[in-house]
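Every protein chain except one is present and positioned as in the full complex.
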Amino acid sequence: MKTKELASFADAVRDIPDGASIAFAGFGPVGVPYNLLNALAEQGAKNLTCVANTTGGAGQPRMPDIGRLVEQGQVRKVICSFTAATRASDQLPFTKYYESGEVEAELVPQGTLAERLRAAGAGIPAFYTPAAVGTELAEGRETRSFGGRDYLLEHALPVDYAFLRAWRADAFGNLLFRRSQRNFNPVMAMAARITIVEVEEDILPIGGIDPDEVHTAGIFVHRLVRIPPAPAGIWQPGPREVRR
Amino acid sequence: MKTKELASFADAVRDIPDGASIAFAGFGPVGVPYNLLNALAEQGAKNLTCVANTTGGAGQPRMPDIGRLVEQGQVRKVICSFTAATRASDQLPFTKYYESGEVEAELVPQGTLAERLRAAGAGIPAFYTPAAVGTELAEGRETRSFGGRDYLLEHALPVDYAFLRAWRADAFGNLLFRRSQRNFNPVMAMAARITIVEVEEDILPIGGIDPDEVHTAGIFVHRLVRIPPAPAGIWQPGPREVRR
Amino acid sequence: MSGTKGLSRQQIADRLAFEFQDGWIVNLGVGMPTLCSNTDIGDTQIIYHSENGVIGYGPLAEPGKEDPHLVNAGGQNVTLRPGAAIVHHADSFAIIRSGKIDVTVLGAYEVACNGDFANWKMAGAKGGGIGGAMDLAACAKRVFVIMEHTTRSGGPRLIARCNIPVTARGVVTRVATNLGLFEPLGEAFLMHEIAPGITVEEVRAQTGAEVRVPDRLPTFRLAR
Partner (left out) sequence: MSGTKGLSRQQIADRLAFEFQDGWIVNLGVGMPTLCSNTDIGDTQIIYHSENGVIGYGPLAEPGKEDPHLVNAGGQNVTLRPGAAIVHHADSFAIIRSGKIDVTVLGAYEVACNGDFANWKMAGAKGGGIGGAMDLAACAKRVFVIMEHTTRSGGPRLIARCNIPVTARGVVTRVATNLGLFEPLGEAFLMHEIAPGITVEEVRAQTGAEVRVPDRLPTFRLAR
């Protein structure tokens, strides 16, 4: 097997064309592929469809996230479970572009978002879910009763690329995530044609992870880049770096 | 947390009523809960619906499996991906009861079977799949086109009980499977109201398995029984016992 | 809540936490609901589930001992209890949708006496923040709401019908506010307990739906 490790984040995102759909893993600051996001902002692809839990943070200093891609005019549409901040007082970078109509948004319940990605990776074109029944999100859409309860039809959400952040990887692309870093990473890898991963530790030789412990199998992974130490590499914000 | 470990297989299956639906894990001889199957055969519950990959083996010596439950008159219906042997020359114990009409069968493609169990454990009442489109199994059933391709509607398959076999467990029921032992075990645990597990190694204290390595979380597991050494315990047939 | 009559935010959260039963799997929403995990509920063992795939988390990490790879739904650095397990997002919501969450405690802008509630979109807003709330609200065995009884301008939040887009319909079974503990009955709220120093008339004046009161109205429970 050939290694999937590349030398730089720029190499890993170079071929991403205008109009691509990209899923970005992460929940809160954990598991967000900040280095790949940064490289994409520098690469400059436009007219992107971005799939993620949120459009990014309101905090300072600003981390590279979808909000930054939006500010740079790279984004056509977002598909997220948050298109506004959880606190009314926070103003996301994304919000003004959305309100002005410059960027489209599709707001999706978080479990539906995860399941639509999983469905794309599982060859399931559509499924039924109880989430959002009776709400504004269900208006004009197909609902159907099973066993006396109403469900909403939801469609698979395949993407061209997935950007992941993993704790450990072997050179074939088998991945391990640490604690809540796992979040959307595995289902986004399943949903994508091309999966690109930033990795926190040195990439292990092929077979360096026990087959029983693999979280995402290497067949779902196409490109790996090791995150260099700061300041060249971007590490997640947090109270302190705990690495082992 | 209280331990979920019970002293005997008889204790673990004592309350199973007539008419229960039970999913039995295993693929080939690996991961089959032979000890729980044996206890159920001794317990004698009748009119059961049995969900598994196959109805059991044709080989001798006969292992406790669904075929044995069928021979004892305990089974009303099976839901399986095999209701005949893969070789025309093998005759399964199940076959004559099926052909005579004493036992019903629902034949399901293996991937559909796994996904219907997973759907039950994921709160998805129904989904669409490309498997079996255009075949006898699709006759009279709902098909639907998505993106120009036809798919078949399939329903979730919840069960009352799941019988599992794991390699390691902690006392809260977090499970590890070894190699291809994993097979149907995790999705059957998700699909069941009550999950009962036979465990190959001594049951670990709660927290004895790293949270990142757990294959099936303890919230899905209700009863654990450690398999005693043979001859009291039934071990899977195989070229030899590799245990560590 | 300092400076207002009634109850502190922690006391409101405590009251709902007293309902938790041994062995329950509990999911706490962002904000006031997270206070429920501070409540002293004695030997009662709760399994806290967080939508980002953490099963069995414990108290917040002590300062300086945070694991940056581990946060709860609110982004707080938590700890893991023995027996914890991690799953990915689709499996985490599989747990939610399949009804394995015994109770979810959520914040809200509005709760109606028919059990509807709204917590994801402000009046007139274009965007919203759903997160996992719609999945949780539609699928948890019980939905408890914790909220201030009125808006900042004094308008009612417990009302006859929601004015803003709902999160789920007919699901709320308990509402704890700084004025009391309520149950949506359909056409009215039943007040189960009232905050110390508050009168029924004050509650009714600040509620946008009928409030029914039992013959004997207990004071809001402040301890197990």
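Should a chain be cited, it is by its letter among A, B and C, assigned in written order, with residues numbered from 1 in that chain.
Note that in this section a residue touches a chain if its C-beta (ideal position, glycine included) is under 8 Å from a C-beta of that chain, and two chains touch if they have at least 3 such contacts.
Source: prediction; values computed, not measured.
Counted over the whole complex, the shown chains touched by the missing one are A, B.
In the complete complex, the residue from A:A120, A:L164 or A:I227 that touches the missing chain is A:A120. Which of B:T3, B:Q72 or B:T135 touches the hidden chain is settled by the complete complex: it is B:T135. The set of chain A residues touching the chain not shown comprises 1, 118, 120-124, 170, 172, 174, 190, 205-207, 209, 211-212, 214, 217-219. Take chain B: the residues that touch the chain left off the picture are 27-30, 53, 81-86, 88, 94-95, 98-99, 105, 107-112, 114-115, 117-118, 129-137, 167, 177-187, 215, 236, 238-242.
Simple rule for what comes next: only the chains that are shown with their structure count from here on.
Legend note: the chain whose CA centroid lies nearest the centroid of all displayed protein CA atoms is A.
Centroids built from CA atoms put chain C at 38 Å from chain B. Counting partner chains per residue, chain B has residues 122-124, 211-212 touching two or more of them. Annotation for chain C: residues touching 2 or more other chains are 80, 86-87, 90, 93, 96-97, 139.
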